[in-house]
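A single protein chain has been removed from this complex, and every other one stays in its place.
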Amino acid sequence: MQTSPDPAPAGAPATANPTCVVNCAVYGPDGKRDIRLDDISDVLAVDDGSFVWIGLFEPDQDVLAVLQGEFALHDLAIEDAGKAHQRPKIEAYGDSLFIVANTAQAIDERIAYGETHIFLGARYLVTVRHGASLSYAPARQRVEREAELLAMGAPAALYAVLDAIVDNYLPIVDDFKATLNALEQDIISEQFHRGIVIRLYQLKRELTYMRVAVTPLQDVLSQLVRSSSPLIPSDAKLYIRDVLDHSVRINETIDAIRDILGTALGVNQALVTLTQGETVKKLGAWAALLAAPTLITSWYGMNFHDMPELDDRYAYPLLIGGVGIVMIVLYRMFKKARWL
Amino acid sequence: MQTSPDPAPAGAPATANPTCVVNCAVYGPDGKRDIRLDDISDVLAVDDGSFVWIGLFEPDQDVLAVLQGEFALHDLAIEDAGKAHQRPKIEAYGDSLFIVANTAQAIDERIAYGETHIFLGARYLVTVRHGASLSYAPARQRVEREAELLAMGAPAALYAVLDAIVDNYLPIVDDFKATLNALEQDIISEQFHRGIVIRLYQLKRELTYMRVAVTPLQDVLSQLVRSSSPLIPSDAKLYIRDVLDHSVRINETIDAIRDILGTALGVNQALVTLTQGETVKKLGAWAALLAAPTLITSWYGMNFHDMPELDDRYAYPLLIGGVGIVMIVLYRMFKKARWL
Amino acid sequence: MQTSPDPAPAGAPATANPTCVVNCAVYGPDGKRDIRLDDISDVLAVDDGSFVWIGLFEPDQDVLAVLQGEFALHDLAIEDAGKAHQRPKIEAYGDSLFIVANTAQAIDERIAYGETHIFLGARYLVTVRHGASLSYAPARQRVEREAELLAMGAPAALYAVLDAIVDNYLPIVDDFKATLNALEQDIISEQFHRGIVIRLYQLKRELTYMRVAVTPLQDVLSQLVRSSSPLIPSDAKLYIRDVLDHSVRINETIDAIRDILGTALGVNQALVTLTQGETVKKLGAWAALLAAPTLITSWYGMNFHDMPELDDRYAYPLLIGGVGIVMIVLYRMFKKARWL
Amino acid sequence: MQTSPDPAPAGAPATANPTCVVNCAVYGPDGKRDIRLDDISDVLAVDDGSFVWIGLFEPDQDVLAVLQGEFALHDLAIEDAGKAHQRPKIEAYGDSLFIVANTAQAIDERIAYGETHIFLGARYLVTVRHGASLSYAPARQRVEREAELLAMGAPAALYAVLDAIVDNYLPIVDDFKATLNALEQDIISEQFHRGIVIRLYQLKRELTYMRVAVTPLQDVLSQLVRSSSPLIPSDAKLYIRDVLDHSVRINETIDAIRDILGTALGVNQALVTLTQGETVKKLGAWAALLAAPTLITSWYGMNFHDMPELDDRYAYPLLIGGVGIVMIVLYRMFKKARWL
Partner (left out) sequence: MQTSPDPAPAGAPATANPTCVVNCAVYGPDGKRDIRLDDISDVLAVDDGSFVWIGLFEPDQDVLAVLQGEFALHDLAIEDAGKAHQRPKIEAYGDSLFIVANTAQAIDERIAYGETHIFLGARYLVTVRHGASLSYAPARQRVEREAELLAMGAPAALYAVLDAIVDNYLPIVDDFKATLNALEQDIISEQFHRGIVIRLYQLKRELTYMRVAVTPLQDVLSQLVRSSSPLIPSDAKLYIRDVLDHSVRINETIDAIRDILGTALGVNQALVTLTQGETVKKLGAWAALLAAPTLITSWYGMNFHDMPELDDRYAYPLLIGGVGIVMIVLYRMFKKARWL
């Protein structure tokens, strides 16, 4: 399952950390070192420029209690972190920041939403994932890899996580755009069927819900960029502004697609109406092609005694010819008027 | 009745308080103690960290007059509290805050709106319920239960009441969302009937009215969070910000549902139009299947003397076969063109 | 006529004031006393806590000139007051405020708009009514009646007038809401006719124009509440904020009704389309019920010599039975498919 | 031609000014005096409370160069003034203001847009008209006539010109409103034809373009009112605020009409759909009135040997009566069901 925590690396040192602890390591000038949850405060006691990065997946209360003890976190934040369904927000509790961000993940053509709760301190970052989201292992590897980020400490880790969260929306939005383009082709190429309309509707619905997720995420990023907290130094803000730009672009794209979708629905309706008008004309033309000779045949089915033409020898062949001519003329007329 | 005041607990001490007084108690470090309205000023005379919490349900003027005397409330606020149909607002009168909040309650599939007027002083909270709303007994029990809240005093009681008010909207909005999902299924599964459209309309109307109720409530909460009043200490603001977040989320969900509803109405219209086009085609096809043989039979009903085929012995069986072939060919043509 | 000035009370002292002067009195601690326009400056010369309240209805230039002399009003304000069709606004001229407010009045199912121009000074209030508006006599009586307002002086008179103006919109908006509810019932109960659509349109149009009137009125009230003018003391602002709240509520209700009206129009269209689809099906079913036996009868109208069934003795009764069966079967089929 | 410069008054002193100079005069305490362009700096050298007012119509570069020399204008402003298609704006260049305003004029049922560029200095005002606009002669005459304005100097001239520009939009907007009312009547009175829809469209389009013109004009006026430039004294601002109010009212009216137009289009569509439904019903009813007797006559056209009723003597008159009854019954049924 994509949403499960990353499996512990084979042959990992047997830290006694519970399984909901996906990652627990200290990142310093001399690289990354896995530690036990209980050792955090010991590690932080020495200020050697290192910081601790914990990654949790749907942790239980016990683990959160241990963390609260090690990092001296606020009651309210711990309470929040223990339950999902928070609105994206940023909250300053004492000398730490508590950030809630929405995450999205496309699973089998549906979008599942999750949340990541983040505690940022001067020398630590704790991420708590709830529900659908990708692992932050790539974000951690990026920080390990890029010396500049590693040197910036915990804020760089925050940046890497936020960047991963926002970038996760991009393929979904691109997918929406591709679907819209495909539907556009269907609409234009006269391939009307119920499926197109239903798909347009579902697309619009998904985008509406995604917008509810992304807009407050953008607010959170914008608050971080404007934040006066000493936990977010100005060089970190340069990076976070980049993430903000991505979220703005995602939002703008969502709005543009939503806008175009609305027009596409209207255009589809217009084309269906046009096509129906053509159907009605075609029906009318065929009805006339049948009704006109029916009138003629009905005429000569009348029982008047004195209908001289009935007795004429060439009457019947003439009638056949006449009906034929009527039908050809009508057909041409309708063809010319584009009813057929 | 859900909207009636909570019945007095059986065997409650016979405080002489009128029936519109749902609750009247002092909350202190040593727990909750029921008191008489007239004793309030005596209790408040001793500053022992306790606060008084009064709960009223549609009180008469006499009770309000007593309260005004005990808490030294402003004339205008008392006047407001005596009558319903106020717009949610927050007003500072002297050293007390007067807050009006909208309440909603689903009663038999309809949403009834009520109001709660709140007086907040340094050491008291008075709630005055008008119209539909749930009792605040759970909110009081929560404050009694959570020591942290109890220690915060009157602002915690305010938080508990506001939290109960906003949380009351959540099941209603969730219900709306469930209804929308059910209607979506109906629309998609080609189950058109008037009921769907009417239900979509009613849903939109209810959401529009609910929005008129929730938006100013959100404004009130946002003003409380930004308030510089000493009555709202900053630790209480952390809690109230949480309530604000919930109201924002409710508002966003209402907007999203309204948006999707609008699209659903359009999509329903589009599908109905598509289906009608198919009906017209089907009618046209059947009309042709009847009109074509009618032309043939009408043809051989003509009374020309010289219609040699009429006299042929196999003419009639041949005609039967011919008509059969015409009908089969037409049927296949229409089937292929998806008119049938 | 509702819009005419209040008739002078019978047996009133024969003040020589022109008829466009509806009211001219000094309000002091010892009650109200009618005075002549020319005596105003003499009255104001003695600062005894009293204030002068003038009510005019479409005054001529001479009366305005007298007022300008008595109160030392600004040329531009006097010029404005003499002509209608001003936009609601608030303007500070020297040591007086000039306020323009829109008034509305339902006359015979139509809404007529008027204007009231108000001059507020430290010790006077002049109201100039133009066009449709109710008399401010009730507002004056209220100030006379409520000691608290009377003590506040001219700002209280301003409050009373503004409150009367805004409250005048309420019954109109309530009427709109009632009309919408009635139309809703008509739409839902399948009572389509042109009248419903036209009424929805007219309602939307009236609301759109009313919004143009109320929105700037709300702006004016909001400016008064935020005003730093010494003419509006802070206790008067508490009252005016109440009027502002009413105007906001009116605006919100107008927006909600407009919103619902838009949906109602769409829903009406959707139901009309649905009903038409049913009409087409019904027509198709009846056409088939007639066309099928017509084909059969046409069949046996053919003149083939060898149509053995024609000669059979029971052929005709059998045919009658056959056609009957065909029609019953078709009828049941259509009934089952809900085409009939 | 309305857009041509005003012709020089007959018998005017032969100032050697080029024809693009519509007006060039000095306005002082002792009235207006026409001068030559080259004399401007001489006139301004004496500070006697007078100001110079130049009116140009699509001037050539030479005239602009002379002006630049006389008033020491900024290069960029002169460059702007020489070409049309500027966006309304206000720009401070050194000690002068450069203002661009959109003008509109209804010519033969179409709205032509023009621009007026204005240079305002301490003692001069230069207006440069491009494209469609009325002459500012009435504005000049107003300043000459009203002593109060004349005393205010150049800012009063600016006010008079801006007032003329904005007032020019009023009759156009009133025209739009009248057209909307006429179309309303057509829509309601069942007079559907293509012309109505096309006229609604054109109205909406014109209003959309007009809005693009008026909105920035309102911005410019609002900037002037808030301007801290010494060129706009506070008493002039009182006047300009009045112009701003007019522009706001025009904008609000445009928005209201646009809004109502949108509804009118929807209502027209709804009524057309309703009417078409009635047409279909009428067609269906008439089809039944023809098809039912056709079935009967076809029935008795069958050639069965044993159709006893054919031989009955009263059969034919009975049939005539029967068919008549069938048609009368059907007619009444359809009449009752309002299909006819």
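Labels A, B, C and D are assigned to the chains in the order they are written; within every chain, residues are numbered from 1.
As a convention for this text, a residue touches a chain if its C-beta (ideal position, glycine included) is under 8 Å from a C-beta of that chain, and two chains touch if they have at least 3 such contacts.
Keep in mind it's a predicted model, so treat the numbers as computed, not measured.
Peer 1: Please identify which of the visible chains the hidden chain touches across the whole complex.
Peer 2: Its contacts among the visible chains are A, D.
Peer 1: Pick out which of C:G121, C:G266, C:G284 or C:G301 touches the chain that's been left out of the picture.
Peer 2: C:G301
Peer 1: Among A:C20, A:I198 or A:V280, which residue is in contact with the omitted chain in the full complex?
Peer 2: With A:C20, A:I198 or A:V280 as choices, the missing chain is touched by A:V280.
Peer 1: Pick out the residues on subunit D that sit against the missing chain.
Peer 2: Considering the whole complex, subunit D reaches the absent chain at 75-76, 86-87, 89, 91, 93, 192-194, 197-198, 200-201, 204-205, 208-209, 211-212, 215-216, 262, 265-266, 268-269, 272-273, 275-276, 279-280, 282-283, 286-287, 290-291, 293-294, 297-298, 300-303, 307, 310-311, 313, 315-316, 319.
Peer 1: Since one chain isn't shown, list which residues of subunit A touch it in the complete complex.
Peer 2: Its contact residues with the unshown chain are 148, 184, 188, 190, 238-239, 241-242, 245-246, 248-249, 252-253, 256, 259-260, 263-264, 266-267, 269-271, 273-274, 276-277, 280-281, 284, 287-288, 291-292, 294-295, 298-299, 301-307.
FYI, only the chains that are shown with their structure count from here on.
Peer 1: If you average the CA atoms of subunit C and of subunit D, how far apart do the two points sit, in angstrom?
Peer 2: Comparing mean C-alpha positions, subunit D is 27 Å from subunit C.
Peer 1: How many angstrom lie between the centres of subunit B and subunit D, each centre taken as the mean Cα position?
Peer 2: 43
Peer 1: Where in subunit D do residues touch at least two different other chains?
Peer 2: Each of 301 in subunit D touches at least two other chains.
Peer 1: What topology does the chain contact graph adopt: line, ring, star, complete, or other?
Peer 2: Graph shape, chains as nodes and touching pairs as edges: a line.
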